[in-house]
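Left out: one protein chain. Kept in place: all the others.
What follows is subunit A.
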Amino acid sequence: MRIGTLKTDYAADEALFDTRLQKLLILLACAAAVLFPFVASPYWLFLACLCAINVASATGLNILTGYTGLVSLGQAAFMSVGAYTVAVLEIHAGTPFLLNLLVGGLLTALVGIGVGIPSLRVKGLYLAIATIAASVVLHFVFAHWPLTGGMQGLSMPPARLFGLALDQPFQLYWLILPVTALMVLGAANLFRTRVGRAFIAIRDRDISAEVLGIPLLRYKLMSFAVSSFYAGLAGGLWAYFFRVVTPESFPLVNSIFYLAAIIVGGMGTILGGILGAVFMTMVPELLKFVAGLVTPFYPDALALLAPVRTIVFGALIVGFLIFEPHGLAEIWRRIRRFFHLWPFRT
């Protein structure tokens, strides 16, 4: 229940987390994230890292597709650019991992700008096809360029911090989670300013955006740049996590996975990118768990897992499109609204 907002200045009203309960929940979430590695098994840490990487990438795609309205099916290909850059730098230059990640992100942003150039003229499905074309080109380059190791790909050494190798999920957790948290925070900040508002304006009505003084091409390319910077960073984290990068590491299906994640989570909300990515990453695990429960009664359950997984994914996407087009974030908002009025109105 919320009695009043009690804000006395505009800064309080513009804050990212504006109620005491929200701040408390965030604090609790941070504390939980810090304690988690000390209590969880390596398997759960592995999943947590995977979730975080997917959150980073989905948030990037959300900036481009959810907020700016430019449909992209190239997110996985952009991740591969970041992953390969990090791998090549780690193998040949041995530079510090944070620098490698940053270079990977920036290089991917440049590639993203290149891919985004047609976006001034083509929209919707046509732009999606253009990004698929770019994915195919990138795949071809990575599969044939000697520097990227052809079809065998690259195996890279682990990230090192003061001589300590970050090669276990426990250590990588401390790299991946903070980077992802900063990226999500950056995205949330972006949409409190003129830049983020310009993105939304382009999504909602690009003609009147122009009349308000928003140069369309510039902001569309900026959106592509930010989105692919995020993809590049996520790809770099992915590379440090798995330490093998091949052309098949980032298939087109993964791009669809990220698009599905933001649809399921809620397009155009920061929370949506987070919830969607975590949800989509955890669904296979949930299915595995259910299969494990069923095995005593039905021994073939595990063999059925792969096809069932695909069917469940498809059903989830269709189900969300029909029943909850605003995604998990909207469900969360409904829960919040309920408790704002509770117990006076139920």
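Quick note on the criterion: a residue touches a chain if its C-beta (ideal position, glycine included) is under 8 Å from a C-beta of that chain, and two chains touch if they have at least 3 such contacts; residues count from 1.
By definition in this document, contacts and distances are computed from a predicted model.
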From "Alpha/beta fold hydrolase", "Thiazole synthase", "PRTase-CE domain-containing protein" or "Branched-chain amino acid transport system ATP-binding protein", the hidden chain's UniProt protein name: "Branched-chain amino acid transport system ATP-binding protein"
Identified contact with the non-displayed chain, of A:Leu212, A:Val253, A:Val290 or A:Ala306: A:Leu212
Hidden-chain contact residue, picked from the options A:Asn189, A:Thr295 or A:Thr310: A:Asn189
Touching residues (missing chain, whole complex) on subunit A: 10-11, 13-14, 186-187, 189-190, 192-198, 200-201, 203-205, 207-215, 222, 225-226, 268
